[in-house]
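One protein chain omitted, others in place.
== chain A ==
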Amino acid sequence: MNDSTALIARLKRIATTGLPSQRDGRAVEAWMTEGMAKAQLHEIFASVDDSASAAGFAVATTLAARAVPLLWLRTEASERQGGRLHANGLVEMGLDVSSLVLALVDDEASLLRTAADAARCQGLGTLVIESWGRAASIDLTATRRLMLAAETSGVTILSLRIDAAPVPSAAATRWQVTSCRSQPLDADAPGKPAFDIELLRRRGGQAGLRWRVEWNRDAYDFEQALPQPDTETGIDTAPLYGAGIPMVADRAAADDAPPSVRRTG
């Protein structure tokens, strides 16, 4: 027991070393327990297959920060491609849908313009901007504009970038979200939403950290995820974890198991 507490303390120290954040002095794990820093722009990257996880992570961080009302901006194209937002599913994530407004826009230009207006609205808690594909217009200038608007109005902006590669931006943090094996319940049922999140970049702080977390709807909080051995290979894909922040020491080992395309026959 003592050993593990010492280990956790050491890991926390490792995690929090580096330059202190310019705007956010909290410890790194605060991202998980208190949500994203308010009045900032954060980017969440995910592949097409993980789009639902990215959306779920955005909803969860909004709830963890208790930053509602929430305005969700999507393009018509992403509505077609990614499916429509399902209110019952959002309720099951813990969101009170009466505090959600969904706006559909035609294209990327309209998305950015609408986002710029919404970011200035002081009544909002969180603004989610969902874009699919490369979205070249969300560049350094656009993100800086959003960041400035967020700092003035106090709105937290989450930019969901599905199927996009990171480009230079003015965002406070940049995350990569992938779905991760949940802890199965009785009778082998899939468990709570589990995410594998990686902090790719953080302004004035240490990056490259990785957590495996589960979303606990009842506590409005992230919890550490227990490692799930791959049933096929028997290899534990999350080799290192602690009580506070489960961290992966060796990132290569935690990468996704290779897709099983070859086994289809």
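The criterion applied here is as follows: contacts are C-beta pairs under 8 Å (C-beta built on N, C-alpha and C of every residue); 3 or more make two chains touch, one makes a residue touch a chain; residues count from 1.
FYI, contacts and distances are computed from a predicted model.
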Check: Name the chain not shown, per its UniProt record: "Protein ImuB", "LppX_LprAFG lipoprotein", "Phosphate transport system permease protein PstA" or "Na+-H+ antiporter MnhB subunit-related protein"?
Finding: "Protein ImuB"
Margin query: Using the document's definition of touch, tell me which of A:M93, A:L148 or A:V167 contacts the absent chain.
Written below: A:M93
Margin query: Considering the whole complex, not just the chains shown, which residues of chain A touch the missing one?
Written below: 49-53, 55-57, 59-60, 69, 71, 82-94, 97-98, 100-106, 110, 114, 117-118, 121-124, 178-182, 184-185, 187-196, 215, 217-218, 228, 230-232, 256-257, 259-261, 263-264
